[in-house]
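Only a single protein chain was left out; the remaining protein chains are all shown in position.
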Amino acid sequence: MNDTVGTNGLIFNEPLLWEKGAPGRTGFSMPRRDVEPAALDETLAGDGPDFPDLSEVDVVRHYVRLSQWNFSVDSGMYPLGSCTMKYNPKTNERQASLPGFTGAHPLLPEELAQGALQLMFELQEYLARITGMDAVSLQPAAGAHGELTGMLILHAHHAKQGRPRSKILIPDTAHGTNPASASLCGFHSVAIRSNEKGVLDPAVVAEAMDEDTAGIMVTNPNTLGLFEENIREVAEIVHGKGGLVYADGANMNAVMGVVNMADSGVDVLHLNLHKTFSTPHGGGGPGAGPVCVTRELEPYLPIPRVALGEDGRYRFSEDHPDSVGKMHAFHGNFGILVRAYSYIRSMGGHLKKASQLAVLNANYIKEKLKGTYHLPYDRPCMHECVFTDKNQQAHKISTLDIAKRLMEYGFHPPTIYFPLVVHGAIMIEPTETECKADVDRFVEAMKAIAEEARTQPDLLTEAPRIPKVRRLDEVTAARKPCLSG
Amino acid sequence: MRYLPHTEQEIAEMLQAVGAEHLNDLFSTIPDSCCTLQQLDLPDPLTEWELNEHMSGLAASMAVAPEAKVFLGAGSYDHYTPAAAVQLLSRGEFVTAYTPYQPEVSQGTLQAIYEYQTLVTRLLGMDVANASMYDGASALAEALLMAVRVTRRKKVAVSEAVHPLYRRVVNTYFHPTEFEVVEVPYGKDGRTDLSRIGSLEEMAAVAVQSPNFFGCIEDLQAVSERVHTDAKTLFIVGFTEPLAYGLLKSPGGHGADIACGEGQSLGIPRSFGGPGLGMFAAKMTYVRQMPGRLIGQTMDKDGRRAFVLTLATREQHIRREKATSNICSNQGLCATASAIYMASLGGTGIRGLARLNYDKAEYLKTAFHDAGLAVAFGSPTFNEFVIRFPEGSEQTYRRLLEKNIVAGLPLVRYYPNLKDHYLLCVTETASKEDMDTLVREVAS
Partner (left out) sequence: MKEISELQLPEDVRYAEDHEWAKSQGDVLRVGISDYAQDQLGDIVFVELPQAGDRLKKGDEFGTVESVKAVSELFMPVSGEITAVNGALEDAPELVNTAPYSDGWMIDVKPDDPSELDALMDRDAYLDMLKGSEQ
């Protein structure tokens, strides 16, 4: 184990915030008071919250220690399928921290916010060109928020046609947010089975598609890492009955500069800036989920829209009577938009190379591991590939055990048990920012683990032992929830 | 390109290993009809230097402190974040970590968010808080939908003194549903007019905001009593300025069933409106109907205390179309930022800072009053209030803009009957001198 990426080391225990501190300590420099205390209606006053009093040293040690318990992209590789855990460029952080951006109030008069408006306008333009779509809204605050926006657009479109529809077709490989977003709009989800090649079968879609179906939600490439090769035929079938095609763009990292989404038949698409466009995951957010549409659906985009006037000034425009409305209190996650914009300005046409290399890395891993792990779909993959634990089940080892052991080798586990159509799924997406040497080390680790599954299965079932904690009792956590201290 | 580490040599080796000759061969399963043949039509890549220059140029055009004096609140507040908090939040282990689905290697995020949840329950006086939602507006929309699920009633009432942009988001969320949003007007005192609430029999919830959009502190006791005359209707208290609860009695202290709002004030930069932080808390009886992620305490197999995502069956990745919401990500890094801020401020500090905000705003309010301008609403306020400028206020406003002073938010575009009314905000970042200048300029 001496050569592995992961190793042991001294880290620190650290209690909860309210288990530290002492009354009267502070970590805050209070500004000098230059006004007198004013009278206050005591019936309104409370006692203030029971927060611990901590010194700056307390706070700094606390969070530094906590940070050391985390795996992060900055520490190592996260081959999480459908998450696109690519490197988060630091120049993006520098740009997002510029005081002109961080200090800007969202409701500034437009003439005092031209820089931000210009950035948003240009970003819209770039995303439209990258996807081949016609118009973009940057307002949704996350992928799922973008999906909801897309569903609202479908709903508005059909309402405007005078024929509200009640159903949405959703492939069985879809991410859970897809049917959840559809439900929020009052649509009933109809599951569509993928065929034995792992892609949508036009005949199956044709059978399900009718005039009460608003459309289909596809992910392309899909969550098995395969390009939906029948997408145009599927789109024609859906369009033929007056439906629309919504694409979940979570896997866009495979096809930038390669696929024109509009040409493939897509009407509405959302992107995940925190996946394809390098903005950081932050331990669970914030992200951003812009929505791209065809010219025909542009009137439904959320407002306000960012527009460029003939006078060369950027402005917000609310004059769109068919808009689905407002998704976010202000303009979306501007701080995240800055990072994505910086990334696109830094990469330019190299984005195509990024997609090519992401796909190369995934295919390479697929070839290297296919003898060792069971590969349910032995076909060229896109930016991710899916294996299962079938070979290891013979030794009573599961996907979960493999994942827990992989941590000790210094890799974050891949996505496990998703998509649901594959039993014991292990979905691997290396991204293009992992160099060949690191990809080779990952392959070695996976092979070593497969060998251990045969000869020393305890190493897997007892894993992990090195990280801060071992496997957790999630059952008690759910039976007797303790959600605050 | 520094984010693409593959050398030509490595690419050749890897292509050979997969049995392809060129990178383009990897896309052979894609039909030609979907392919784009042209190069991506994007500007040439910028070097780091060029990017710095370009971005600095864009940022320089924005009206921000200290050059500009911006007296705007309205859901986005100027508070100072200590240098230590900024530094801590920039650590790559927080910024570039993924969602903590593998808890053994994510205890940093998990404990930080568990602490955030706890601090939120203490701030708002509630039983349980989630790991956050996108912003105050979507948090309110989700709270109303939650009330509909819990009560199985189809109507919700929302005060007109709730932030107008929040109400628009609520309407967007409710539009495709069979549920109805009813608005409750505000009264002359700037507070929600309780007499206009109407029958509660079919109401899933009544939502007010406190301090409300006009900065007025609602009489939450009275609202609570009124709403709870019906055993089922939920009392929802929204907010855009949580710092107020360093001073005022909490929503939970008034019997709120759900408390939700915007947490940006607590350590998150305004950043032209996002990312924000949707704080969301409720009574424990409703926990299984709550949207969003929840982190709970548990033990590992050696008996160590640890934290884990729990009650996940409410969420989309398991429950899919029957999930309590479609939300996947929370605002993880923003929640961490606000926890670091609340930890730095401490219990004593937050009381002091809230008091200072209140006193500064009272100073400005009094100064306006003494200069002969009308304070629009008589109710007590926290750090925002509405002033009625003399007629022809648009010119005054413009004149001040030219001096780089943004004299509040003109309300007429949100409330057509409030022409010449301006919503002004002062926090601890406004000096007495700035406030005196403002009053002088407006009154002249």
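What to note about this one:
So that you can tell them apart, the chains are marked A and B in the order they are listed, and the count of residues begins at 1 in each.
Note that contacts are C-beta pairs under 8 Å (C-beta built on N, C-alpha and C of every residue); 3 or more make two chains touch, one makes a residue touch a chain.
Worth saying up front: this structure is predicted, and the values here are computed from it rather than measured.
For the options B:Met284, B:Ala312 or B:Val412, the residue in contact with the chain missing from this view is B:Ala312. When the omitted chain is restored, the residue from B:His22, B:Lys188, B:Arg288 or B:Arg413 that touches it is B:Arg288.
On the side of chain B, touch with the chain left out of the figure occurs at residues 288, 312-313, 318-319, 322. Think of the hidden chain as still there; on chain A it touches residues 417, 474-475, 478-479.
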